[in-house]
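Here the complex is missing one protein chain, while the rest keep their positions.
Chain nomenclature is as follows: A and B, assigned in order of appearance, with residue numbering initiated at 1 for each chain independently.
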Amino acid sequence: MANKKINKKNIAKLLGDWSKEFELFIPSKDEGIAKFAKWDGKDTSFLDWHRNTIVPPKAIFFPPVEEMFSFQKDKQSYHIELPSSDGQKQLIFGIRPYDANALTILDKTFKDTYEDPYYLPKRKNTVLVGLGCTKPYDSCFCTSLGGSPTDSANVDLMLTDIGDEFLVEGVTDKGRELMSMSSELEEATEADETRAKETKEATYQKVTRQLDTKDIEEKLLSSFEIQDLWEEIAAKCISCGICTLLCPTCYCFDINDELIKDRGTRFRSWDSCSFPVYTKMPMENPRIEKWRRVRNKVCHKYEFYPMNFDVIACTGCGRCVRQCPVNWDITQTLEKMQAKVQSG
Amino acid sequence: MKDRETEQRLRREAKALLEQGKVDYIIGFETGSLKFTTTPLITKDKDSVDRLIINPFIVNNLSEYLTELKGRVGIVAKGCDNRSIVSLIQDNQVKREDVVILGVPCPGIIDLSKVEGLVGKDRDELDDVTRDGDKVVVTVDGEKKEFPASEVLFDNCLGCEFPTPQEYNILLDESSSLVADKTASRKGIETLEGMPQEQRWDFWEKEFSRCIRCYACRSICPACFCERCFVEESEPQWIAPVPRWQDNLIFQVIRNIHVAGRCTDCGECERACPVNIPLRSLTKEMYDLVDDLYHFKAGMDKEAAPLMTHYETTDPEDFIK
Partner (left out) sequence: MKQESEWEPKLLGFLCRWCSYAGADLAGTSRKKYPANIRIIKVPCSGRVDPLFILKALRLGFDGVLVSGCYPGDCHYQTGNYRARRRMAITKKFLEYVGVDPQRIQASWVSASEGGKFTEVVTEVTKGLKEIGPNKLFADER
């Protein structure tokens, strides 16, 4: 199917058409912060502000707190009830390329390693409509990780800003099906295609933060035992969970039961390897010193994940850099590490 | 200009402290990796003190690191940070002789979120933001815009009673000329006080529904120095360690009770919160409450007993039957 376009003025109508079929999520600032929220049927304010949401869209598939099952004591055994899933089809509109990429990275854990019964059904029921960035932040570095601000690799349908309109490209069959569900889309012209191409090239150049990722896995391996280095790197970290909880590729969770008399619920909730009490429940945290925790976070993304899955578990979204209350910066960390390893 | 001189003096003093072996570490600020941002510098290395800076964006309360570092520490402290240090001394968490306080009289710190709100651009899109007396000059797209400082300083700075450190070893400058605006500083609280009770509770329900339990508010707070926080206790489990608004709200209420008389209104918890929960509308209320009830201000006197370990026989009890 050829590419199409949509006038920004008609976005609400397009979303309206899709929302007949899907539960629709859009980037929203409704609750005081930028995150993905259910569409209220009219809000298109993201057209004016949408850059990077604070809470990543992973929260739709892997929410901060999620019921796993409830249980009721029944004589000598327990009766277990799984949460009901309505199988509702979902559409995420306006997901950024780095966040879509993060979902592909999360799939390695939640789909390829084992089949996570909470994440997967939602993931399968969801179509992703990507929206390319036009104004990357100074914290963004997706281009250092093989991405680009307008990359369509991990979405079903891709939108590129071409002024008063968006160019609409069908990427997968699911995406092309979406195109046929609305009569708001017009045929794209040659000129539109050219403009889209120009925008893509120009935006790519706007990502100024660079990280050299060549041989990074090996370098991290050789830096692993340099305690001084990691102590220096970790010094200012305060061990909060911001960088990890808000990272679109972090997936650690904690499990808790809540009991009242003979019935209860089991929940899972976001956890972070930055916390001193991480894994304290089954045993001790093997990483009591802060530098070990900071090292783990960096190595998990840039060494262990590539070892296991051939892909760096970082998309360069820059959230960890921008949201950290002490401006701990993963790119500076990796630069410092590389300099140290190179100097021997 | 003035910052530049203070900065030079700071670097000299810090270098001397390290060279003479008077301290093991220096904690100060250096240029951060994002526009206008500063970041804590914690160093043993006398050459890296040349990276120390003083500017209108040195926001962190560095006393947070004192309980963690072993040895003697030279620390850069603004007015509120200074009181946090004194409060830690009162609580026996830090020994006075182990800290060399490099006091900075503070003219107030610029809240970039306020600047963003006023000019309608994000911080990385601004060319420059500078302080000029009681004005702040913002340059956007080559054009200069002036704002009264009272519109762009952090709310807690506007309410600051002691911008100039009272307990120091070296004072890096003459006393501060901060223009306080008490009303602006309490705006959030006054709005809440104007609401009926149920509506206030609803307000907090809504706010705490987005808490993700990152615990940045606790981690960044110098008054939260417990090795083990009640939140992580499992027998008994006081609150569920999952981010549900009910438990989030209890966490914050109890945290406020724990830091009563220790909180210096440094504003760090609210600034750190990634989901913009107006935490200072709680902490500042508690700050004022203990002042009203017990005429107690945190971190004013290193010899004074901590508020909640102390009592007066004349303490108010009109609420007791």
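The rule is short, and it goes like this: a contact is a pair of C-beta atoms (placed from the backbone, for glycine too) under 8 Å apart; a residue touches a chain by one contact, two chains touch by 3 or more.
As the structure is a computational prediction, the values presented were derived from the model and not from experiment.
For the chain that does not appear, the touching partners among the shown chains are B. Residue B:285 is the one among B:91, B:232 or B:285 that touches the chain missing from this view. The chain not displayed touches chain B at residues 192-193, 197-204, 230, 238-239, 246, 249-250, 253-254, 256-257, 260, 282, 285-286, 289-290, 293-294, 307-309, 311, 313, 315-317, 319-321.
The rule is short, and it goes like this: only the chains that are shown with their structure count from here on.
Taking the mean of the C-alpha atoms as each chain's centre, chain A and chain B sit 31 Å apart. Against chain B, in their complex, chain A makes its touches with residues 31-33, 35, 51, 54-55, 64-65, 135, 137-139, 235-236, 238-242, 245-246, 254, 256, 258, 267, 269-270, 272, 275, 277, 280-281, 290, 321-323, 325-329, 331-332. Taken together, the chain B residues at the contact with chain A in this complex read 32-35, 37-42, 60, 64-65, 68, 122, 124-125, 206-207, 209-210, 212-216, 218-220, 232, 234, 240-244, 268, 271-272, 274-277.
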